[in-house]
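Before I ask anything, here is the structure I am working with.
Left out: one protein chain. Kept in place: all the others.
For reference, chains read A and B in written order, and residue numbers begin at 1 within each chain.
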């Protein structure tokens, strides 16, 4: 079971590194700048989680595979993503959505392993899922995706709740894992595709 | 005594959560986005403090009352703050000022409990007081209040110094607490009301 979670964790690292590298490409950064942005996007959320939990040194210091995955992803991005016109606009948000779903479950799992409560676990899933993307968007001077009206934090929270409740109800680990990731991913992709949003809390427009 | 400090801590959490929720409302965020912004505003400063001190897991992981207070505050904000015209402009800075005063004292108190020096305690008060608001303003793409010319960091530092010196001179805990909070609050409210500022360090305008 651990092996599958570890595999998904490295997958999440790769897709977030890709999303960071693509964002860097839109800002014309040099190769090492691209590497920095890909890295903070891929390991930022998990680093904040580990620093808050006190499980230090943080995960990527203890296990070099994360940085290796980021390096390979960035190099592959350099090689294969050369023609900007062949990079469709939806690639960045879709990579981000996949990373969001994968990292949410990883974060919840790590918190539950420390025997923390279900609520804390959902919050840790949220931090792991949205943390890296927030840092990426802040550094690129863009409004963080989590702040826009489209459903985003909601997808992570729903995925986290599904995972926690599934395990609590005695579901098989693998079922809970896939169910929670699918929930978060489907919600987020649907939001991207049809521009879904919850009713906004709006203090600006006269009602 | 601990009980009063704990009570003030939860009050600070509520007013900072309110300030985050109001800021979110001005950016038309969805309910879970509002919750995220209210949370980082309310627990961001204390989380940075705890991560720097190494008192992990950070406070709100160990005690669920903080997240509960944030949830209740956000729900109440949704219910009662419906008509934007009834939200006067000064509510956000005043809530922020109250949180600044409350959290400054909480931060100083936590550092002194760890038997750190008075100077470190004042710095920890400052981090606890201004940290959450800085994250809120960064996420909303606004110039952080602490960077504007109006007196802000000064209020927190003065409050922290008052608390540390009062205790050092043997004042009763409750007196030191109320004296320091009042000092920080009055300085900050006066700065808001009369647009007070210290002479700026200005390298732009020819002198």
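Here is the rule we go by: contacts are C-beta pairs under 8 Å (C-beta built on N, C-alpha and C of every residue); 3 or more make two chains touch, one makes a residue touch a chain.
The structure presented is a predicted model; accordingly, all values stated were derived computationally and were not measured.
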item	value
Options B:35, B:151 or B:167, residue touching the unrepresented chain	B:151
Absent-chain contact - pick from B:61, B:74 or B:123	B:123
In subunit A, positions touching the absent partner	21-22, 24-37, 39, 47, 50-51, 54, 56-58, 61, 64, 67, 77-78, 81-85, 87, 138-141
Contacts of subunit B with the absent chain, listed as residue ranges	51-54, 56, 116-117, 119-120, 123, 126, 130, 134, 138, 143-144, 146-154, 157, 197-207
